[in-house]
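Mind looking over this structure? Questions follow.
Note that this complex is displayed minus one protein chain, with the remaining chains in position.
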Amino acid sequence: MLPLSLLKTAQGHPMLVELKNGETYNGHLVNCDTWMNIHLREVICTSKDGDRFWRMPECYIRGNTIKYLRVPDEVIDKVQEETTKTRSDRKPPGVGRGRGRGREEGPSGRPAKGIGRGQDDGNNKGGGRGRGVPGGKGGGGRGGGRGRG
Amino acid sequence: MLFFSYFKELVGKEVTVELKNDLAIRGTLHSVDQYLNIKLENTRVVDQDKYPHMLSVRNCFIRGSVVRYVQLPPDGVDIDILHDATRREARGA
C-alpha cells in the first residue's frame, strides 16, 4: 500500500497537515489526488509559531507545499482490512491462510502485514524498487505505543 | 545518466557524503539509483559530537536531492574513462 493510497483511505478522517513553511492545518480530509493535493473541511489553521489561529469551513492545499501529514492510527489498520478483502475475496482474514504457503521461496511472499509495496504506477526504470520482502510479523498484535501524546 | 553509471562503479568503496545541511557521513557505498539517492553501510558521522542522534545509525539512505558533495577515494576517478564517457554522452549516444 503506497503512501498516497493510505492517504486516500484516510478520507473522512481528521488529520493534521504541516506545510513546508511551518503552518499547520487541522481538518477532515474530503479528497486527495495523486499529486498529494488535498481538500479539507472544518479547518483550523495555525501559524508557524503556534500563537495565531484561523478557522475556515474548507480549504484546498497544493501537494507540493506539504511537509508531512499526521493521520489517525486506525487508518493503517483500515488499509490492511481493505487489502485482505480484495486479495482473498471471501476468506475471512486470518482463517485458512496457514496451509501450504509457509516457507515457499519466490518473490511473491506473503503480504507482510497487508502493506503491499508495489510500484505499479509505471516509471520503473531503476528496477528493483518495492518488491515483496521477507520479514514483517504475522497478523495482528503490532507493538504498543499507540497513545496520543 | 552519466553520473549514475559513474557512481555505480564506485560501489563498495569508502566515500564521504556531505549534505546541504552540513552533516557529513562516511561509509561504504552500498548502492545508487537514477536519482542519485545513495545508500551507505558502516556509516559514521564525521562530527559525532554535533549529531548525537546519529550514534546508532549503521546503514542509511540519503536522498539525492540533499547531497552537496561526495568525496571519493583518490583512486576513484579514472580521468580517461570519464572523459570518453562525457564525450559519448555529449554526442547523445
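Should a chain be cited, it is by its letter among A and B, assigned in written order, with residues numbered from 1 in that chain.
Just so we're on the same page, contacts are C-beta pairs under 8 Å (C-beta built on N, C-alpha and C of every residue); 3 or more make two chains touch, one makes a residue touch a chain.
Note that in this section contacts and distances are computed from a predicted model.
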| What does the UniProt entry say the missing chain is called, choosing from "Ribosomal RNA-processing protein 42", "U6 snRNA-associated Sm-like protein LSm1", "DNA topoisomerase (ATP-hydrolyzing)" or "DNA-directed RNA polymerases I and III subunit RPAC1"? | "U6 snRNA-associated Sm-like protein LSm1"
| remark: The chain left out of view makes contact with A, B
| note | Where B:57, B:72 or B:85 are the choices, the one touching the absent chain is B:57
| query | So that we can see where the missing chain sits, which residues of subunit A does it touch? | reply | 1-4, 6-7, 20, 22, 36, 63-64, 66-73, 75-76, 105, 107, 109, 112-113, 115, 117, 119, 121, 123, 126-137, 142-143, 145-149
| said: Touching the absent chain: which residues on subunit B qualify? | reply: 19, 21, 23, 25, 30-33, 37-39, 43, 52-63, 65-66
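In this section, only the chains that are shown with their structure count from here on.
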| query | Between subunit A and subunit B, what's the gap in Å when you average each chain's C-alpha atoms? | reply | 31
